[in-house]
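Single-structure report; data block below.
Coming up: chain A.
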Amino acid sequence: MSWLAHFNYWAVIVVMMTGLYMAIAQSDLMRKLIGITLLQTAVFFLYISFGFVRNAQVPILTEGAERYSNPLPHVLILTAIVVGVATTALGLALVVRIRERYGSIDEAELASLADEVEDLEPHHDFDDQDEHP
Partner candidate 1 sequence: MREHLPILLVVLPMLAAPICSMLPRGRQAWLLATAVSWAVLAIAASLLIRVHAEGTISYALGGWPAPIGIEYRLDGLNALVQVLVAAIAACVLPFSGRSVQDEIDADRQPGFFALLLLLITGLLGIVATGDVFNVFVFLEISSLATYGLIAFGRDRRALLAAYRYLVLGSIGATLYLIGIGLLYALTGTLNMQDLAARLPAVADTRTAQTAITLVMVGLGIKMALFPLHLWLPNAYRFAPSAISAFLPATATKVAIYLMLRFVFDIFGVGFAFGRLELNEVLLALAAAAMLSASLAAMQQRDVKGILAYSSVAQVGYIVLGAALATPIGLTASLLHLFNHALMKGALFMAMGCVMLRVGRTDLDAIRGLGRRMPWTAAAFVVAGLSLIGVPLTAGFISKWYLVLAALEAGWWPLVILILVASLMALIYVWRVVALAYFAPNESQRREEAPLSMLVPLWLLVLANIWFGIDTRLSVAMAESGMRVLMAGPP
Partner candidate 2 sequence: MSPQLLMLSCLCLPLVGGGMLLLAHRRPRLRELILVLTAALSFTSALALLLQFREGNLLRLDLLTLLPGLDLMFEIEPLGALFAVLASGLWLPTSLYAIGYLRARKEEHQTRFHFWFCVAISATMGIAMAGNLLTLFVFYEVLTLSTYPLVTHIGNRGAVRGGRVYLGVLLATSIGLLLPAMLWTLHVAGTLQFTAGGILEGKLAPALAGLLLLMFVLGVGKAAVMPMHRWLPAAMVAPTPVSALLHAVAVVKAGVFTITKVVVYIFGTGFLGTVPAQRYLVYLAGFTVIAASVVALRQDNIKRLLAYSTISQLSYIVMATLALAPLALTGAGLHMVAHAFGKITLFFAAGAIYVAAHRTQVSELDGMGRRMPWTMAAFAIGALTMIGVPPSAGFVSKWFIIAGAYQADLYFVLAVIVLSTALNAFYMLPILHRAFFRAPEGRAHGEAPWPMRVALVSTAAASVLMFFFHAPILALTRSLTGAAP
């Protein structure tokens, strides 16, 4: 069947949609980040798939090899991975800081907390509520 021939793209779409769904629907900030990571990983798969050439060699100049797979997507994806790692790291750092300042990483809870503070002490400097030294 023809769609089986494209199984890698199917996998990409499944992972991508899972990631997107998690990033949007999860209310836990950590899980959202995991969703983002999944989404990005799916894109990496996608790019790698583009670069695949049937019956080809690794793109390193070797004797006797005639067809090489496309190296450019790999290079691009290396960059994208770095970007992804940086995003994840920054996201995690933010989650840690949010946890420090609010004591929660659940989005629904945070929304109510933010409103609460705004109503109770509208003009207060929020640094004072920092629990950690």
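Per the selection procedure, all candidates are chains of the complex that A comes from, given by their letters.
Rule of thumb we're sticking to: a residue touches a chain if its C-beta (ideal position, glycine included) is under 8 Å from a C-beta of that chain, and two chains touch if they have at least 3 such contacts; residues count from 1.
What you see is a predicted model; the values in this text were computed from it and never measured.
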For chain A, which of 1 or 2 is the touching one in this complex?
1
Which residues of chain A touch candidate 1 in their complex?
16, 20, 23-24, 29, 32-33, 36, 39-40, 43, 46-47, 50, 73, 76, 79-80, 83, 86-87, 90-91, 94-95, 97-98, 101-102, 110, 114, 117, 122-123, 125-127, 129-130
